[in-house]
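The block underneath contains the structure these notes are about, expressed in structure tokens.
All protein chains but one are shown in place.
Here is chain A:
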Amino acid sequence: MEAPKQEVIGRIDGAAERSAAVEDRKVTPMKETAVVVVAAEEEMEPCVMAVDDSSVDRAVITAILRRSKYRVTAVDSGKRALEMLDAEPNVRMIITDYSMPEMTGYDLLKKVKESSELKQIPVIIMSSENVPTRINRCLEEGAEDFLLKPVRPSDISRISSRMLQST
């Protein structure tokens, strides 16, 4: 029998908590293995990172992405997105607002495309303003698509279909 993936449990529960749980007989070794398997699967599930400084827009885009069966990590800034990208290995797409303080969606796009580890991640830009020069600039920098807000479920479905076809 394959040994449980200890490093995953360590990340989810913490070694001390696991030991205490086993000592209290709340978790049997078999249950611990099952938790490891579920946790490992969840860890490996690809996710989409949503970046928006507006709490309202984060909630809406998260709901739309989850409706399309994506696992979602939502953050409120480009800076935070870059920090999370270091920690989250399974980001399959980034969808970011354009207009954000300190680091715009365009700045984030550039950082991602300049990084050898991150450049393969498709980046979608969202904006409430239909500015052709802004759209062209993002597409030329390597954005996968540019969506006008409010984003609809049909926008995400269209992008998902296209990305599935291209893999």
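Here is the rule we go by: a residue touches a chain if its C-beta (ideal position, glycine included) is under 8 Å from a C-beta of that chain, and two chains touch if they have at least 3 such contacts; residues count from 1.
Throughout what follows, contacts and distances are computed from a predicted model.
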- Looking only at "Adaptor related protein complex 3 subunit sigma 2", "ATP synthase subunit gamma", "Eukaryotic translation initiation factor 3 subunit L" or "Histidine-containing phosphotransfer protein", the name UniProt gives the absent chain is "Histidine-containing phosphotransfer protein"
- Message: For the chain left out of this view, which of A:46, A:89 or A:153 touches it?
- Response: A:153
- Query: Among A:66, A:119 or A:158, which residue is in contact with the omitted chain in the full complex?
  - Reply: A:66
- Which parts of chain A are in contact with the chain that was left out? 54-57, 59-60, 63-64, 66-67, 99, 128, 149-150, 152-153
